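The structure that follows is given in the form of structure tokens.
Yeah, one chain of the complex is gone here, protein chain that is, but the others are all in their spots.
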Amino acid sequence: MTNPAPVGDWRVTTQSVADRIRTRVLDHVLRNNGGYMSQALSSAEIFAMLYTRIMNLGESTAPLVPRPFSGVPGSDNPDFFNGGEYNGPKSPEYDRFIFSPAHYALVLYTTLIEVGRLAENGLEQFDADGSTVEMIGAEHSPGVETTTGSLSQALSQAAGIAIARKRRGDTGKVWVMMSDGEFQEGQIWEAMSEAAKFDLDNLKVIVDVNGQQCDGCLDAENYVDPLTGRIQAFGASAIEVDGHDLDALDAAMSMETGKPHFVMALTNPTRGLPLFEERAPLLHYLRFVSNEEKALYEAAYEEMVN
Amino acid sequence: MTNPAPVGDWRVTTQSVADRIRTRVLDHVLRNNGGYMSQALSSAEIFAMLYTRIMNLGESTAPLVPRPFSGVPGSDNPDFFNGGEYNGPKSPEYDRFIFSPAHYALVLYTTLIEVGRLAENGLEQFDADGSTVEMIGAEHSPGVETTTGSLSQALSQAAGIAIARKRRGDTGKVWVMMSDGEFQEGQIWEAMSEAAKFDLDNLKVIVDVNGQQCDGCLDAENYVDPLTGRIQAFGASAIEVDGHDLDALDAAMSMETGKPHFVMALTNPTRGLPLFEERAPLLHYLRFVSNEEKALYEAAYEEMVN
Amino acid sequence: MEIVKRPHVENFIEWAKDKPEVVVLTADLTNSSEVGKWRDTYPDRFFGMSMAEQNVMGFASGLAREGYVPYIHTFAVFIYRRPYDQLAMSIAYPNLPVKFIAFLPGITTPGGVTHQAIEDVSIMRATPNVTVVETGDATEVESVLDVAHAIDGPVYVRMLRGEVPRLFPKDEPMKLDEVRMLSDGDDLVVMTAGITTEEAMRASKPLADAGVGIRHLHVSTHKPFNDPFILESIERSRYGVITHENHTIIGGLGSAVAEVMAEAGVGKKLLRLGLRDTYAHGASRAYLMKEYGLDAAALVAGVEQLTGKATGITESDLAEARVEATHSLAKAEAL
Partner (left out) sequence: MEIVKRPHVENFIEWAKDKPEVVVLTADLTNSSEVGKWRDTYPDRFFGMSMAEQNVMGFASGLAREGYVPYIHTFAVFIYRRPYDQLAMSIAYPNLPVKFIAFLPGITTPGGVTHQAIEDVSIMRATPNVTVVETGDATEVESVLDVAHAIDGPVYVRMLRGEVPRLFPKDEPMKLDEVRMLSDGDDLVVMTAGITTEEAMRASKPLADAGVGIRHLHVSTHKPFNDPFILESIERSRYGVITHENHTIIGGLGSAVAEVMAEAGVGKKLLRLGLRDTYAHGASRAYLMKEYGLDAAALVAGVEQLTGKATGITESDLAEARVEATHSLAKAEAL
């Protein structure tokens, strides 16, 4: 955005949610001496767009303060509850949210807080014993409907949901949020090919193309650059946009292409926290090596919030 | 080929091997009241090209008459032998053959017979109890170096061999023969992406694009037509040719592209046996439904051999 | 003995008639999984998927979350090997009602090592939330659908196809976690499942004639495995128990029985017959059953080993033994 958006404009709300995602996650990482920082920096606008502008969700039906863990799903466990309740009721007209890269959970929880679906102190339960606010989200975690910590399974799951909804005539869409590393798994290409074959035009995917994975930078030439073309070759529509540009995201995420649709949000994993660039290429997880370093991040935090 | 090739030309040898593959397989299918017929019709030229023109193989080191089954591989089984011995010794300058769609085994065995690597009566052992001439080839079967009946695993295996050979400085190539249905499995796309990343230009793949799988026709619009483009998008080179045209195959299979190279041989699964077309789209396995039908195929056989 | 041709084909069509929630997914093995006619009968409830089994699991999980009950039909190996992670994480963990109709158990196919499901029971037993059942005859092929459908969660079914003997009367359907007693005797317990049941039935009469009393229990449920009749039977046996399974002896029926015995501290011997921790190869079923000790003769040899007595039974005694559909014997104690 070149001109600041006028007050009352959706962009103001959405950008402020994105900004607050960044600062709250940094605050959390500082308190916990580490965490999934780059994911928040790269995907803040993505999550803000999904939850404030793009997805048509009902009110959360889950308690603001996250419930403790009540056992794994099973026919002998009537107490199990699903984290998807934070995204509102399942209903024909509403969209559904399927969250794929489970290690982005901190970003999702933070988003839920910023949009009023989760209590602020919910994050105090993050990675705490007996809590559902797990480090790697599972389907009891706030906002998480399916279990996807073994990466790249969500797209197939979402396609199954999408085909069921199509058969039923639901008007709501199925939104999937993915990371770029996930496209390395073969299952994604199986899912893509089948989703296209079954004409799942109600399947919408937003991908955080941050060029990062655990071992460092994704190979730009052999992997990141060709990714959009690969998706198109597999029969889906795919469009690249600046993943920090709200208008560009809005246009790309609102397209109706008659096919499963992938918005490739090209992002910067140190966006808003340039200090973090020094760590490149290993940005997957931030752990402070010294008190001096931590102090630098604390100072950066102060600057961000003021 | 518009003009018949002159005697002494490689095309004469190669085409006659291809023709004999078709007739011998039909003969076998008639004797056994069923079999993998379409695969022979579609891939006869592919196998003939590989074994008479393209691959640089040493003499077979295996007995002409196939050995009986001598147990599965294991540290307690010194008697195990590998079917790759039919393709000659492993040596830096020789090519290697990795056979992917294990249900094409009948075509492979027949090819070995036609090129003198397997005794004619070897086929009498086909699918017989205690034999290595298995219906779905495994790594004790003549010509079969790795176990690939769970489809789509061969490309990764071959890539592992190719990278080892590259490191060692071998000049020989690794040839893989694949079927088109195999590209439905996600593992293929994992292998392709990695083979390209590791610059495996010694990896050569010939694909029988016969447009067929077990359930009938492969989806032309959503699958077969885009396949070559998908492979290219994944960083390999791929070229489509008429899979029954020896010169076209020769040119495509001899290309050096500096990348893993895929020759997409577009083939006709009823080539040479037009009678079989009546069975379309279910061509995967031929089983005669009546004596009358069988008689028609017998007549067709007589016509082919005379 | 009646041989029923493709019992699943018509039965599944009829059974699914009033169950609109039932959908079928295949992975390019529709006819080989005996649902070609089902597809033609209920085209709008049929998903003919590509040969891409990982994705099939995910699709099925999504359909299940939306209220459908997916019946995945394919070969067993393409259910628990290629897509195991997806089966475990997308279906078993959330306990979704997906039913796996798994063809070609053990060595019932000449397709060789890549097509023979020899360790599926071990893997599915170790996977939480999965119920594991196995069909042993046409009656069980017909009645397993009710068993599977009634369970709130995923069910793995070792399924028979093609020509299937009818060993049990039509009015004695499979019941979850209940063994069938097919013959009785004091010397030994013999436990079988799937295709080994017919073998043990073939051996029962010659063994009785040779003075060896066998209590033959047919198992159709591998998990749960709580029928108290199993333990009671073993405890009262003179020489112990033989398990005879179309499966590796590690982790399947033999291990389930061992667990029950060791937990109870029963001082009887267990002899586990089956594939001795090995992959197999492609050959006819009869040949492989002989080679790997899954036939009646192997069972007789096992009986001789455990009792320490020669029976004098010959191969031809066994070949002549007729197998007829048998009502389950009333159990010693009402259960």
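Think of it as A, B and C in the order they're written, each chain with its own count starting at 1.
By our rule, a contact is a pair of C-beta atoms (placed from the backbone, for glycine too) under 8 Å apart; a residue touches a chain by one contact, two chains touch by 3 or more.
Keep in mind that this is a model prediction, so the values were computed, not measured.
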Field: Given A:95, A:145, A:185 or A:201, the one touching the chain that is not displayed
entry: A:185
Among A:8, A:130 or A:169, the residue in touch with the chain that has been omitted: A:130
Field: Given C:93, C:168 or C:292, the one touching the chain that is not displayed
entry: C:93
Query: Can you list where subunit C touches the absent chain?
result: 77, 80-82, 84-85, 88-89, 93, 113-114, 118-119, 122-123, 125-129, 223, 240, 248, 250-252, 254-255, 257-259, 261-272, 277-279
- prompt: Given the full complex, what residues of subunit A touch the hidden partner chain?
  reply: 69, 72, 74, 102, 127-131, 134-136, 138, 140, 147-152, 181-182, 184-186, 213-215, 223, 282
- line: Contact residues on subunit B toward the hidden chain run 72-75, 139, 146-150, 153-165, 167-168, 186-187, 190-191, 193-194, 197
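As a convention for this text, only the chains that are shown with their structure count from here on.
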- prompt: What topology does the chain touch graph have (line, ring, star, complete, other)?
  reply: complete
Statement: Listed in rising order, subunit B residues that touch 2 or more other chains are 184-186, 223
Message: Could you pull out the residues of subunit C that touch at least 2 other chains?
response: 50, 52, 54-55
